[in-house]
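Rest of the complex left out; these chains stay put.
Residue numbering begins at 1 within each chain, and the chains themselves are lettered A and B in the order written.
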Amino acid sequence: MNIVEILEKIKEQKPLIHHITNWVTIYDCANIVRAIGALPVMAHAKEEVEQMTSIANALVLNIGTLTVDLIESMVLAGKKANKKNIPVILDSVGVGATDLRTNKAKEILEEVKVSILKGNSSEIGTLAGVESETKGVEAMSVKGNLIEIAEKLANNRKLTVVITGEEDIISNGEDVYICKNGHWMMSKIVGTGCMATSVIGAFAAVERNYTLASSAALSCFGIAGELAAEKSKSIGTYKVNFFDEIFNLDKVSIEKMQKIEKIK
Amino acid sequence: MNIVEILEKIKEQKPLIHHITNWVTIYDCANIVRAIGALPVMAHAKEEVEQMTSIANALVLNIGTLTVDLIESMVLAGKKANKKNIPVILDSVGVGATDLRTNKAKEILEEVKVSILKGNSSEIGTLAGVESETKGVEAMSVKGNLIEIAEKLANNRKLTVVITGEEDIISNGEDVYICKNGHWMMSKIVGTGCMATSVIGAFAAVERNYTLASSAALSCFGIAGELAAEKSKSIGTYKVNFFDEIFNLDKVSIEKMQKIEKIK
């Protein structure tokens, strides 16, 4: 896999990443997309989401502060993205914590052909139908082998599944990648998961092998996280340094530090 | 009062703090809760707030960018919190500036058993029925003695009242604490008040003496603010250092620096 080539494509093509996302990390999501070299746009009014998607190169849906109205906009935009054949990335934030989240995530998966479904272990576990516990937006527990859960769900839903955690699992039901980049400090700041999804959106906009795109995105994201940690004594500084590193990410660091393994 | 013990309890138990809050500081509120060692979750859809509250350990309500709809969600969540007997913390942002804010804050206080009511002097003054002026979300003037206002309102409403300012006043109508920690730079950045409320939420989740919990929270918050000031030449750096300090806050600093006085 040539991660550097995908990253260079982003910086060259500056794909437009349309987000319908949550109000907590909406700024971070926009900022990280721009930092990686793509263009973010946030638009959620029913009256404009289809038109905005029609000029976009990828659609990122994130249910972190969902409402019934917002989900309607997501479905409208998602259907437009499907017609245009651009990737749709769904971040299933908080699935399992409330029925609304679980049901609405499933509704999106029924109504829209999602390309990449991302979540932590208990969010994906819940969508895969295995016993799981989500505490707010945190994974508490999942019954079963995560790799098998990812593979099975990917096969059933015919999409790429991304389970984030200490090690990220990426599978399209056939191939399985493990990404070991990242740093524990990333889990101490809010927004890491949402930003990772937005970065996956940027990579998927220029690389149609979505398993590859997701793995490459998470590796770059994690490398920036590792580089930032070297310079940071606590979380405030860490967040700042993380943005510094993601913006400055270069070939040398990526080639030296990337830890993606194809295990299947 | 053993502040350190309460802080350690938070880090151990990682209570879930459900927020229905404003769109300005929602990210800061989530981040500060995580920085102090608890888990934040932001959820405001009517269809899910009760279920989210039912797995939470405290509920933080903040009317900074209220709408009529959002208040309905707050009341639903608040009633659930009352049934579950978890603390409800209300930040009365902007009360006095518009009738909507004043009336809706009162409506919440009527419908929900609020545990801790927090505001600046003119917000609390307005709710206590004394002549006050709020300019947007800033306290301009209040007629009367703040300590007496806090005590009286606490007695009338049967809750803990927190008036923030250069010196914070905390009273349950019987005991009165004054917290003198903090730094003037805190008033130069947006979000300080909202974050303080979220931190109070984390402390109240593990310490049921709410006057104690609020005082301890404000002291920790203020100490981090003092430590950050030593290293900052302006507000951008200050905000970053503040998050560094709150995450790294330790026993030594707290015991040396805490300035809480029980005056009654």
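The working rule: contacts are C-beta pairs under 8 Å (C-beta built on N, C-alpha and C of every residue); 3 or more make two chains touch, one makes a residue touch a chain.
No experiment lies behind these values; they were computed from the predicted model shown.
**Student:** How many copies of the chain make up the whole complex, given that 2 are shown?
**Tutor:** 3
The rule we apply is simple: only the chains that are shown with their structure count from here on.
**Student:** Could you grab the centroid distance between subunit A and subunit B? Build each centroid from C-alpha atoms only and quote it in angstrom.
**Tutor:** 33
**Student:** Applying the document's contact rule, which stretches of subunit A touch subunit B when the two form their complex?
**Tutor:** Residue positions touching the partner: 22-25, 27-28, 64-68, 94, 97-101, 135-138, 188-191, 233-237, 239-240.
**Student:** Which part of subunit B faces subunit A closely enough to touch in the complex?
**Tutor:** Touching subunit A from subunit B are residues 16, 18, 23, 26-27, 30-31, 34-35, 39-45, 47-48, 51-52, 55-56, 239-245, 247-248.
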